[in-house]
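The complex is shown incomplete by one protein chain, all other protein chains being positioned as in the whole.
Naming follows writing order (A and B), and every chain is counted from residue 1.
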Amino acid sequence: MSALRSLAKLAVITLFFLLAGCSSIKPWVKPYERQNLADPITFFGRDPVADNFLHHVRQAREAARGAEGSAGGGCGCN
Amino acid sequence: MAVINKIKLVGLVFLGLMQAGFSALTLQAAVLPEDRSDILYHRFDGGGVVIDGPSILVRKSFQDTVSISANYYVDNVSSASIDVVTTASEYIEQRIESSMSVEYLRDKTILSVNYTQSDENDYSARSAGFNFTQDFFGDLTTISAGYSQGWDVVGKRGEEDFAEDVSRKQFRFGLTQVLTKNSLIGISWETVTDAGFLNNPYRSVRYLDPTTAVGYTYQSELYPETRTSDAFAIRGMYYLPYRAAIKAEARVFSDTWGITSKNAELSYTHPIGDHWIVDAKIRSYSQTKANFYSDLFESIDAQNFLARDKEMSTFGNDSGGLAVSYEKEINWGIIDRFSVNLSVDYIQFDFEDFRDLSIEGTTVGEEPFYTFDAIVTRFFFSIWY
Partner (left out) sequence: MKLLHKFVLITFVALMAFASQVEAKKTAAPDFTLKSRDGKNVRLSDLRGQVVLLNFWASWCGPCRQEMPILDEIHNKYKDLGFSVLGVNLDAKSKKAIDYLKDTPVTFPVLYDPKGDVSGQYGVQAMPSTVIIDKDGNVRYLHEGYKSGYEDDYRKQIKTLLRE
């Protein structure tokens, strides 16, 4: 459990470094270069209703729960 | 006295929280989810249990600012599972769940709130939560965070006055980073705390009892009143130049009941022509037992806490799945496109310290370890408008 907490803390620290460093580093993928990332085949949850059901099947039969989603990627529009 | 056991009741309840949280966590960067409706037929068939039913989703956005979705889900359970077969008779029951979510988009931020309720004849669950996602650094980085709260009432058929409470709190955090034009990586962490009546009012543990013919006797299971768990996952995606995508995911889990688990999954998505998409995946899961779990206790009241739920035992499962989808753009009134999809997953469970008591002619404590396989089917239509 403490290993998980440490990993989580590391993730948050990485995030802050990213935030701090972003003024000197410029985004290296331009908004108009995102056609592959905007392709639905790259999404983790292309069909939420079907994906949610499979997650439910697993959760009902496995003791583990959590950390199943992912936000981000996509076309980066707006 | 007939005791009716069930497959994991508590697990079913999580659909509410997890579904609500999960649907928010599959958002794409800085755009609302697409307007769509889906109708799914779902079916789980394995281990003597058949559960099937519909799941219907409708989603609509307004002014590119707000997106509202509603989901209606039914589980029709007919069960002759290992728990049931060894201690009781088959049963049929139904669980109905409905949920609603609202997503609000402003600049690079999406805020969403959701509410879910689930009811069956001896369990009712309510949960509410909110999620927040934020893009920055040229939309290359997305952070997401969310909190949910759940309130359940555990009932017991045959006992009108039986009503125990469970409360649940969940906190999740995720970070996704675009690495190149063709790849991204994400990490997520989720912690869940449950408090209240966490065991199943029907399920029993067994203890050695030489005075009986079979050599053992049952007593009710007894769980601690709290459970806190942490899960940490990493996932990555790579886009292949001929138009295909490969995705990998790994997760570790541990909780205050002594259970630790890990799982890994690899999937491959391959479009064929303009209309067909094929997905293939394999997954492997393994866990260790809860520290108060035993397949056969030494005596009555052997410990403060007692569990013989196979989901709390040491086991692993391996699964493979294949999905085929056909999608076409059409212009029928407001409908822009539709898809038809079929996916089938095969899962094999192997238990290492849960024994199969349905097999005759065995010595107590030396019955073979339980194993079963299941087929999960999902067949659905989607329309976008």
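Observations on the structure shown:
To be clear about the criterion, contacts are C-beta pairs under 8 Å (C-beta built on N, C-alpha and C of every residue); 3 or more make two chains touch, one makes a residue touch a chain.
Values in this document were obtained by computation on a predicted structure and should not be read as measured data.
Among the displayed chains, contact with the absent chain in the complete complex occurs for A, B.
Touching the omitted chain from subunit A are residues 30-35, 38-39, 75-78. By the touch definition given at the top, subunit B reaches the unshown chain through residues 31, 34, 63-65, 138, 329.
The rule is short, and it goes like this: only the chains that are shown with their structure count from here on.
Subunit A and subunit B have Cα centroids separated by 19 Å. Subunit B meets subunit A in the complex at residues 7-8, 11-12, 14-15, 18-19, 21-31, 33, 38, 40, 42, 44, 55, 57, 71, 105, 107-108, 133, 135-144, 170, 172-178, 180-182, 184, 186-192, 229-233, 235, 237, 239, 243-245, 247, 251-256, 259, 261, 263, 269, 271, 277, 285, 287, 290, 311-312, 317, 341, 343, 345, 349, 376, 378, 380, 382. Taken in their complex, subunit A has these residues touching subunit B: 1, 4-5, 7-8, 11-12, 14-15, 18-19, 22, 26-31, 33-34, 36-37, 39, 41-45, 47-78.
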